[in-house]
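What follows is an incomplete set of chains from the complex, kept in their original frame.
Labels run A and B following the written order; every chain starts at residue 1.
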Amino acid sequence: MSLLADLLSTLIDRRLAVTGGSKADDRPIETLCRDLVGNLGEVTGFAMACQILDRFQAMDPDARHAFFTFLNDEMDIDPDAVAAATTAYAADRSVANFRRLMRAAEAPRQELARRLNQVPGATARIVAMREDLLRFMKTDPALAKLDADLRHLLSSWFNRGFLVLRPINWESPAHVLEKIIAYEAVHAIDSWDDLRRRLQPRDRRCFGFFHPAMPDEPLIFVEVALTKGIPGSIQSLLSEGRDPLPETQADTAVFYSISNCQAGLAGISFGNSLIKQVARDLSGVLPQISTFVTLSPIPGLMKWLAEKGLDDRIDDPEAVRALATQYLLGAKREGGLPRDPVARFHLNNGASVHEVHARADLSANGLAQSAGAMVNYLYDLDRITENHEAFAKNQVITASAQLRALARKAMTPAT
Amino acid sequence: MSLLADLLSTLIDRRLAVTGGSKADDRPIETLCRDLVGNLGEVTGFAMACQILDRFQAMDPDARHAFFTFLNDEMDIDPDAVAAATTAYAADRSVANFRRLMRAAEAPRQELARRLNQVPGATARIVAMREDLLRFMKTDPALAKLDADLRHLLSSWFNRGFLVLRPINWESPAHVLEKIIAYEAVHAIDSWDDLRRRLQPRDRRCFGFFHPAMPDEPLIFVEVALTKGIPGSIQSLLSEGRDPLPETQADTAVFYSISNCQAGLAGISFGNSLIKQVARDLSGVLPQISTFVTLSPIPGLMKWLAEKGLDDRIDDPEAVRALATQYLLGAKREGGLPRDPVARFHLNNGASVHEVHARADLSANGLAQSAGAMVNYLYDLDRITENHEAFAKNQVITASAQLRALARKAMTPAT
């Protein structure tokens, strides 16, 4: 099986060598782009698309910036053409007028990206291109028009319907696993042994979304622990010496880390679908699992405490738990949404705030950002829609009775 | 392996049963569509999307027509909004104005289709929906606005970069092979034995494009015969008794049948890429193959002969060959393109007209459409771009010297 893959890769190399060698085209990349988008490009664009991608890859930062600026400014929508087409369509909503408006109203850089994509492996290169672009946008925000088009296109291509959920485990290929090590963003994986501890025990799971055009690249992945009861600290969950729990004794699935992998897909949200899909799949396969929770960081807590002058109380676990609860349920940013970004993510997905734990993440980072506190968000599959709607329409934060009581008490000034 | 698939299908069935059972939503489908496209739909849209697809499936033709009309007329672009956004963008080409224009200039039915697509299996159902739509358009051409959006979206989703080339052979799954029997459009396959004769011999190949979201459905496939020299008749190519040629003796690959499979993807062209990709792959694996030709029908010949009053000469093979050549090289439709549709396809791909054969297809259909004549189009990988450009820019038809001579002679009035 793999021998075959090996053979093929040799053949492909040979073929690409041939293709790549096709007489270099000396014209400027801008000309190539315009040609590729033109009528001729549809049939003969393969070699042109290769050239454009290869040239881009070889560019230094300044050249890339210039190229992005060209795409942003020159391959833009022409407002005059849109205006004319709109007037015509307003007057006569005919098919011909509609088509004319459609054509005019899409920036040609979208068609350019679609035609580049015919080259094998191009999708990953376009995603990488956007990663580059996002870096330039920090200093040159005007490039955001190009980004709006790329993001629109990538959202369509990376539509949920095209993503494949795959388990990631100790039987997964090493070249995928090394990406898990590299991309883990919440609780760093410091070695292959550490990775094995998160994947191999029978009470651990990991799942990722993949796109068929980038089969070796996870887009996002979630790490899951199967537990008996809801855990209150990341230390106990990840401790080296612990005994794995037999699956049959587990009643809870804990999503303790979610990491996005592709900077070039920023702003295209997969996490919401991933958690729900994994929860649904696990409850099908392991029907004894009835509770789905996260064990999540509270990244904004310390900053808020400092602002409030409450950061002298962080050595008292009871106080930390109460303050963290108060922060999660009460601290809002402009517009009424919760101040904490992780809270916004899970609440908008339809989760509720279930429990808060002090001394739950004693790592340097955990102490620095939240005085060691963590929170469980609960995904109750029967209430997700309802919770989400209440949150999205009216900023209602659903929380467990005990936390609501705790928050009420905390609000009450001590007499 | 397959036992696993079997297990899974059971689990999926169970899960879908649960999902499907989620409280039926009694609101009109139009309301569901508007809700799904709205802000809330992004997170909780899964159940809504299921409902919309299921409801559509259950509709009778009148209800479907009404639904398409709703999508065409109500989920349309709003010209006033576009006009306002365009004016703003013309005045100030800011990022915010660009985003506003982008949003206004896309009909909401595109976002609807993207959100429907999150349901497993939805892509195939959206393709089937368009197949339906194309039928209604025959009597209600105004629906073509909706079609323009669907086609735009499907072109992006079925972009060449996402298609997978797969060989189809006697080891392929039966449920894929039965589709080959059903979809073969050029030379009908009348039984599984007939199919085996086209797939199993060592001098036969078949390749198809597949999309990962519809893995069991070929989009287009091409049947190939490996031969020694260029064949002049389909009868000899498909004869039952023939001895297969050892691969090592073959020097030519003949594309003798190309069939599109998905009516719902009409107008999205795959054939051009398919032929070139297969030619490239075969020449990598079988380097002794140096000639790539088609053996193609000439569907418009008889009609043209009848118009010209030349159809009394069809019993003379020499005459048929000359007339067919004259037709292919000389008969044009308005705009200067060749009258024959198959010729237009291959010439636009960059092929040349290589040879014409009388008595090459003696089936009832072959005699009726072209007096039995067939043609070889030659795909010379080194000249494809050049040929295509000459054809696309100046309607130049590249042909072999012998055919050009024959056409010249035929043009000369007999004295």
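Quick note on the criterion: a residue touches a chain if its C-beta (ideal position, glycine included) is under 8 Å from a C-beta of that chain, and two chains touch if they have at least 3 such contacts.
Given the structure is predicted, the values throughout are model-derived calculations rather than measurements.
Assembly remark, whole complex in this entry with 2 chains visible in place, copy number of the identical chain is 4.
Throughout what follows, only the chains that are shown with their structure count from here on.
On the chain B side of its complex with chain A, the touching residues are 11, 14-15, 39-40, 43-44, 46-47, 76-77, 79-80, 82-83, 86-87, 89-90, 93, 95, 98-99, 101-102, 105-106, 114, 117-120, 122-123, 141-142, 144-145, 148-149, 152-153, 155-157, 159-162, 164, 212-213, 272-273, 276, 280-281, 284-285, 348-350, 384-385, 388-389, 392-393.
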